[in-house]
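Omission of a single protein chain aside, the complex is shown with its protein chains in their original locations.
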Amino acid sequence: MKKILVVLITLLLAAASVTAEGKSDAKGSESRSGVTTLKFMGWEASPLETESVKNGLAVFEQQNPGIKVEYTPVAGDYVAKLLTMMAGDSAPDVFFIAADQYRAFQKRNVLLDITDHMNQELNIDEFIPLVQEKMLIGDRVYGISSCNVSPVMFYNKDLFDAAGLSYPPSDPDKAWTWDEFVDVAKKLTITDGNRTTQFGATGFEVAWGWVFPPMVMSNGGSVLSDDYSKVTLNSSQSKEVFNAIRDLRFKHHVAPDVAFVEQSGMSAAQMLQTGRVAMMVDGSWALQQLATMDFPIGIGVLPIFDKPATVGQAHLHAAWAKTKHPEEAWKLIKFLSSEDYQLSNIRAGLWLPNRKELYKEENLSKWINPDVYPEDFGNIVKYFTSYGKLWPGVVANREAYDIINEEKDRFYAGDTSVDEMMANIDKRTANL
Amino acid sequence: MKNKRTAAIYHLILIAGALTMVIPFFWMVSTSFKALKEVFVFPPTFFGDKIIWQNYLKVSDRYPFGLFFLNSIKISFFVVFAQLLTSSMAGFAFSRIKFKGREALFSLYLGTLIVPFHVTLVPTFLIMKYFGWIDSHLSIIIPSLVSAFGTFLMRQFFLTIPEELENAARIDGCNPAMIYLMIFLPLTKPALATLGVFTFMGIWNDFIRPLVFINSIPKMTVPLGLATMQGMYSTDWPVLMAGTVISLIPVLVAFIAAQEYFVRGVTLSGLKG
Partner (left out) sequence: MSMKKLAQSNNFWAFIFLAPNLLGFLAFLLIPVVASFGLSFVEWDLLSPMKWVGFKNYIGLFHDQVFLRVLWNTVYYTLGTVPVGIALSLLLAIALNKKLRGMKIYRALYFLPVISSYVAVAVVWQWLYNAEFGLLNYLLSLIGIRGPSWLSSTKWAMPAVMVTSIWKQLGFNMLLFLAGLQGIPSTYYEAAEIDGAGKWTQFSRITVPLLSSTTFFVVVMSIINSFQVFDQVFIMTEGGPARSTSVLVHYLYQNAFEYFKMGNASAIAYILFFLVFLITMLQMKFSDNWVIY
């Protein structure tokens, strides 16, 4: 046994030394006739987004004749690929990084510190508060946000008209209370025998857990402590919220089962279009697809318990700490945060702006494209700038957040009570 | 079959079973001819308003799908032939040649089958990098020239061949190479055909290794291209399914081609032969 172990360690060290000695794949990126090649890696969120990456890069290369960008879109398993490349010392110069992976990577010192560039050429105050919070780790910055996305409430106006009900408010200061919302949802639920043909509302039980946090915050509760180190979900406020969400199905019978949306192959857009659901909480990005469908779509704010709240996130652009071209990498990152690059995705309804500038009254017309956005969308913008908080999943310990999601699903499935759920979460996240 | 009625019942059961097998496949094909907004209507429909052939043309709109196809064909070609050779040779050694440490070595082969690939990803990446094969098709082809699965499969099939055949050949002065080539290979054609289909299917659909080892678009394979088409927020299902249907054709052709060898295998495997 000892012999085997010795052999193993030797092999392991050999493998490690290969990493250390291995020629870095830099030969392609050495400047030839003054041109630097940057390797850039991302993923495909939608065909449109990939198109805009390509178009954006063409503009960037035009503006910076000395830099050529090689873009690789990665399909699935993005983190596995990025981590493996970093472990093998051959990561791309610039890459997308998901908001909920940003801090985990930074902790391992693999992201280029761009704070100084940031302070000289941009100003962190240009960004809306929740985006600032996303980018800042301590007082340093290692990546620039691509955009913002937030949960909102989509609805099919036809179904409201048919029932003679007024639309959900888009102004967060006039948001429905939870009870008002439940009332409307009941009126919009249509049954045929013991089958429900139209559900009032859905989307609160999303598996990856980004809709319960705004509801908990709305009721004055919190998901994490201020320094993000502890899970603080166990409070009477959040218990009230979780019970209320589950009651939509168990007590009021106005919502379909959680798998209904995620596992029917339909997106939010299709659920609303076909009149299966009247109101649905989903990410703001769904608007892009909705705009291509021919039915009257509305966007409202989430109902409130005590005060309006929503959350936001979205991927960042970062550079590898070991890149040979930090200056050029910064230029690319900076470009990727510019209006030149963002605007086409924003106007298409896929992204929301992340800078205060675009949310100013006089600039709304720059991006609130009437072909895509509902006419009253101007009312909702303060929802993101003033009431938006960073989604706790971005800053939480990943294992802890998985535990919250697991226990929350068990509660939604009806296997545990809310007290058991909270006790389990406390117990299981205590040692993380 | 003794009479027509039993045959009819037989067919009825087989057809019923086959129907359940075909549904997803049928869905893939019918979706590939639909318009995007017709894909998820309730109740599900099998046919759209009109047949949209253009989905098949759109497959290569955004990525060089034709090139991905050629890359996959090239990779599969080398891998299938090499694996049939290396697996049958090693399978022969493990089943028919007695040598010291045979069982131990074979256990080692079985052992590597049990380790999930994800956990060997990083060491494998380091090896590929050491050889300078990152972003080269060699990183997919070379490690696949040998397969523990194929070796195990061929060993099992060689084990079923009666010893008398081998002994008779040996008395006639045949050495192991001749026995392998002239007796064992012809007798195991159904097994070789099966292994060929599985190997082809495996390498054709291989996803994780091309994903991690290939970086540039012109070197990507079909599964990578298809997965890239499946967006995180929205997917053009009809085009994705058109691509998927195209990608299945080679595997289906390989399967149908391999079926010929099943029949031939029967006629050859008589003991008298």
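A and B are the chain letters, set down in written order, and residue numbers restart from 1 in every chain.
To be clear about the criterion, contacts are C-beta pairs under 8 Å (C-beta built on N, C-alpha and C of every residue); 3 or more make two chains touch, one makes a residue touch a chain.
Please read these numbers as outputs of a predicted model, since none were measured by experiment.
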Candidates A:L48, A:L83 or A:I97 - the one touching the absent chain
A:L83
Which listed residue, B:L67, B:A169, B:L185 or B:V251, touches the chain dropped from view?
B:V251
Selected residue (touches chain absent from view) among A:V110, A:L159 or A:A269:
A:V110
Residues of subunit A (touch criterion as defined above) contacting the omitted chain:
5, 7-9, 11-12, 15-16, 77, 79-80, 83-84, 86-87, 104-105, 108-110, 194-196, 207, 256-260, 263-265, 398-399, 402, 406-407, 409-410, 412-413, 415, 428
Can you list, in ascending order, the subunit B residues touching the missing chain?
1, 7, 10-11, 13-14, 17-18, 20-25, 27-28, 42-44, 85-87, 89-90, 92-93, 97-100, 102, 105, 107-116, 118-124, 127, 142-143, 145-146, 148-149, 151-153, 156-157, 159-160, 175-177, 180, 187-188, 190-191, 193-194, 197-198, 201, 205, 226, 230, 240-241, 244, 247-248, 251-252, 255-256, 259, 262, 265-266, 269-272
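Rule of thumb we're sticking to: only the chains that are shown with their structure count from here on.
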So how far apart, in whole Å, are subunit A and subunit B when each is placed at the average of its C-alpha atoms?
38
Write out the stretch or stretches of subunit B touching subunit A in their complex.
37, 39-42, 62, 118, 121-123, 125-127, 129-130, 132, 134-135, 207-208, 211-212, 215-217, 224, 226-236
Sites on subunit A touched by subunit B in the complex:
15, 18-19, 22-23, 25, 39, 41, 43-51, 70, 72-77, 80-81, 84-85, 87-90, 92, 264-267, 270, 273-274, 276, 283, 285-286, 288-289, 293, 350
